[in-house]
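Here the complex is missing a single protein chain, while all its other protein chains stay put.
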Amino acid sequence: MIAEHFPALIIVFPLITAFFINIVGWWWIRPCFYMSILALTVSFISSIGILNTVVTQGVIHYKLGGWDPPWGIEYVVDHLNAFILVIVSFIGLLVGIYSKRDIEKEMPQKIPQFYTIYTLLVMGLLGMTVTGDAFNLYVLLEIASLASYALIAMGEDRAPLASFNYLIMGTIGACFYLLGVGYLYIVTGSLNMADLSELLPKLYHSKAVLVAFAFFLIGIGIKMAFFPLHVWLPDAYTYAPSSVSAFVAGTMTKVGAYVLMRVMFTIFRPYFSIELIPATTVLGWTAVAAMMYGCVLAIAQRDLKRMLCYILIAEVGYIVLGISMANRMGLTGAILHIMNDALMMACLFSVAGAIMYKIGNRDITNFRQQQLNKKMPFTMAAFTITALSVIGIPPTCGFFSKWYLIIGAIDAQQWVFAVALILSSLLSAVVFFKVIEQIYFKPREPVRPHNEGTHEEVVMDEAPMSMLIPIYIMVGGILILGILSGQIISTVIQFAVPASF
Amino acid sequence: MDVIYSIKPLLAIMVSLVAACLILLTGERSKNLRESWTILASVIKFIIVASMIPSVLKGNVLEYTIISLAPGLFLQFRVDAFGLLFGILASALWIATSFYSIGYMRGLKEHAQTRYFFCFAIALSATMGIAFSANLLTLFIFYEILTMATYPLVAHKETPEAIKGGRKYLTYTLTAGVVILLSMAIIYRLTGTLDFKPGGFMAGNASSDMLRFLFVTLVMSFGVKAAIMPLHEWLPTAMVAPTPVSALLHAVAVVKAGVFGVLRVILYVFGPAFLHDTGLWILLAYLVSFTIIVSCFFALAQDNIKRRLAFSTINNLSIVILGAALLTPSAIKGGMLHMAFHGFMKITLFFVAGAIYVKTHKQNVSELDGLGRQMPLTMGSFAIGAMGVAGIPPTCGFISKWYLCLGSLEAHEIVFLFVFLASALLDAAFFFPIVYRAFFKKPKEDINPSFNEASPFMLTPLMATAVFSLVLGIFPNAFVHFIEIAALAVQNIMGG
Amino acid sequence: MIEYIIAKYNYWAYIVLMMIGFYAMIGKGNLIKKLLGMNVFQWAIILFYVSTSVKKGGATIPIIQNGHGPVTHAVDVAQYLNPLPHVLMLTAIVVGVSTTGVALSLAIMIYRKYKTLEEDEILQIEEYEALEPEE
Partner (left out) sequence: MIREDENIIIQTICRILIPFIQLFGLYVIAHGHGSPGGGFQGGCILAASFVLIVVAFGLPEAKRRFSEKQVNLFSSIGVFIYAWTGWMALLLGANFLDYGRLSIILPADPVHARYYGVFAVEVGVGITVMAIMVSLFIDLITGGKHEEASE
């Protein structure tokens, strides 16, 4: 009985819990963490249930308040958003667990506030994914964004300024999205995505529809930090608290990518976004630029988190590139990469957080002096494996999404895309091996003889278990999901790709 | 030819992976335990691999599928004759290298030994994976794992020089890796499969220009690890690694994996018929002939023993490829045999170089005068290895070169016969001075003329491999039936 | 042309307002001015939405008189405005208010840290701090 309400439960439970945390937090701080974890667990279980239902029984339609669409708000869950739901709630849960010690250290006086807003943020992203109503998506987008502004502002030194800039940019993005919805509403009188998809084809040559599409692309582009619109991201994610950057880096841009796919292939038919206007061509070449730009700038960074931010920008480029190939393989790669990248980015930012937690410094050039591989061997092993995945070394999952993306580029006869993919792979190898060298090789001075045991022993000082376990669950995912990618594609992703491809 | 469903290939790979985990867990606590894991794993691995010989010799193929990765694409192992040949080589030499590593690493009191043994075990797993891969994608997966596992070994010393060597190694191999990836993806889209098939599966699946392009990119990118001449630069630079690593790189895993990849591409992806029809074989043959001759001259100019050995390796790898490129049964057979035999001979030479370094801290040829008096057994082994590489009977090098020369005659290309002979001469020219210096020159003051060998941990393996290269020369079918296996592989390829 | 503008003056107003807001958000150096620009921007969108529901000719709010009475009349669509855009904008106003609230609190945090709200001055301070070696 409860299973059919999972689409509502996945959102409502964290929503209520968030306010419950707020109240309880005034008197009693300890249970805040556990309540948040409880809510996220419920969401995670619900998302698994939804995925299971979708795989076995097909698309779920959930009418809020019992109103029939297109008048009422409808939650529609197909293979695509069921898959994204699982990813977001999974990362949300893991980072939630991870955040315990981090938040206790970074902002002991703000624990209830943190968990309230964090739960709201997860809920907002889940809501964006689950909804089938264009305006409802805007509202949830703003809930998620507002939560992320607040969370980012809780970070270190420059965080408020970074958050303010993000807020200005984010509001422009959201407003553009709202305008897009407005134009579509004017011409069709509907806000329901499925309904819009039915009504729009007759109007494809209307200027208003074209303008709406442009507004959508730019609005979502800002939200997902797509290359020329990414300027807010490095500052915001660098100065955010570790747990926050781990979660938002892992999921927020990915949900943006999901919304982009929804707009391009559900609200508008692929015929419109691919053939009628050259949206995919523009997106594709911009994505290539994003990949190159992100990787090249990442090489120049000294701050680990900032470096990861630029890698993230490049990764967003990968996903958009996959979408813009507009063929089955490319989209499969893009969807697979959404999952892989969510895991990889969350894991990398978590590792950066763990380093901050223990060392209090994340200057890459400083790692060598710190002998990080001796101090935190497990964290560093996790970093290395994840870095290899970002580079795309098999058998990690990063390789498999790259494989599908390259095949997609070949199918689209876009050789430049294929070359860009492998080139950015090499560039990210430069980025990460620079760090790996710093981590694993012994400090340059003072010069010591080649002796084992004579130099003073660096004591192992690992991150706490509550951080390590989530990190290792993600690492396990990175190692295993790659091998399982064939199964994932055949059970879920092949149905998530729009049928017309 | 029957297909037997067997888990053995997977076990052969997993043994060293498990050992790697055990090494990591116990390494810092107990050195002895750590090293016994290595040796135990190497022995078990060899037993597993050896147990597959009888069924393969009967003409069967062992297969094990782990999981489907994409339509028509599996993570799959298939042990055929050629793969088994490589598997035997790598697993047999790992036993020797394990013992030798212990002696070498302890002798020099190297740092980070746990990491060293860990990476070594992973590298061997990857090598087995390469040997037993059923398709190009599986091979590529293990190929990249091998790259990642050997990088820490190359940069092991962590000196600026070592780091530079490591970077160069990565630059070359990763770049090659992505090119392989791209070519592989194109092949997959053209044919819908990547499964190795004796005699190739590509012919007729695409325009001739496309096929030529793919052939060139694949051979050149696998050729990076096989150190074909314009792309060989990383190999001498990587000589900064500890000697067992060099031995592993040169004789067991990395370069052999590259050669193995090239041979797989030539014989199992594109197929001799395609190469013959397009005339690509002659192009490749001239390219590697160039490498063979030029690398010898480079080798002559080196004073550092290991660098000299490195160029000799480049030379020999190209000989193997030349054998395959000639496309005649004897030449292919000779190439495959040379791949195996060269492993035994070259590892002896590297072991000797390492033993000399541990004992006397000498790295240059010019310092070896009279060393034969101090280390007669070591230098004697070196002499055997050098004879083998130069192809002088009764060492095993003679047998493989014999087949290669036969092959070049079969192909009616006398040029390549001269290439083989010239390289044999040049090999002799740069190895025998070392032997001469060691045994017949007067020792300099700093050499202790009395008998003072390296530790038995090092001496035993290097003598064992030397003896093996002799025994294999006299009874080439002893123990592991190298010739039969190679003949079987050739029969599969040529017989279609 | 002029009739064309006058006939749809509310849409023109929305565009002008939006551009003013956009300019303030991008071009102004003072954070509070940026914030004001953001508000103007949002209100412009609200104006746009509300404009879309306007009907000429005496249409009024959608409250049906005697809707619950014994006699129900068939409702003429021309008689009432489309309520949905208004409702949507109510939500948008809420979002706008929340965004403004968050932005103002951020501005307070920034002011407390830098003692200024001028962007170029903040950046100067940042540069200065970056040059100073931290203890």
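The letters A, B and C name the chains in turn, as written, and every chain counts its residues from 1.
Following the convention adopted for this analysis, a contact is a pair of C-beta atoms (placed from the backbone, for glycine too) under 8 Å apart; a residue touches a chain by one contact, two chains touch by 3 or more.
Computed from a prediction, not measured in an experiment: that's the story for all the values here.
One chain is not depicted; across the entire complex it touches A, C.
Among C:54, C:108 or C:123, only C:108 touches the chain left out of the display. In the full complex, the hidden chain is touched by chain C at residues 61, 63, 90, 93-94, 97, 101, 104-105, 108, 112. Looking at chain A, the residues touching the absent chain are 1, 5, 8, 12, 15-16, 19-20, 22-23, 26, 62-66.
Here is the rule we go by: only the chains that are shown with their structure count from here on.
Taken as a contact graph, the chains are arranged in an open line, each linked only to its neighbours along the path.
Between the Cα centres of chain A and chain B there is a gap of 43 Å. The set of chain A residues touching two or more other chains is empty.
Of all residues in chain B, none touches two or more other chains. For chain A in complex with chain B, the residues that touch the partner chain are 388, 391, 393-395, 399-400, 402-404, 406-407, 410-411, 418-419, 422, 425-426, 429, 433, 437, 440-442, 450-452, 483-487, 489-490. Contacts from chain C toward chain A in the complex involve residues 22, 25, 31, 34, 38, 41-42, 45, 48-49, 52, 84-85, 88, 91-92, 95, 98-99, 102-103, 105-107, 109-110, 113, 122, 126.
Across the interface of their complex, chain C is touched by residues 135, 138-139, 142, 146, 149-150, 153, 157-158, 160-161, 163-164, 167-168, 171-172, 174-175, 178-179, 182, 185-186, 191 of chain A.
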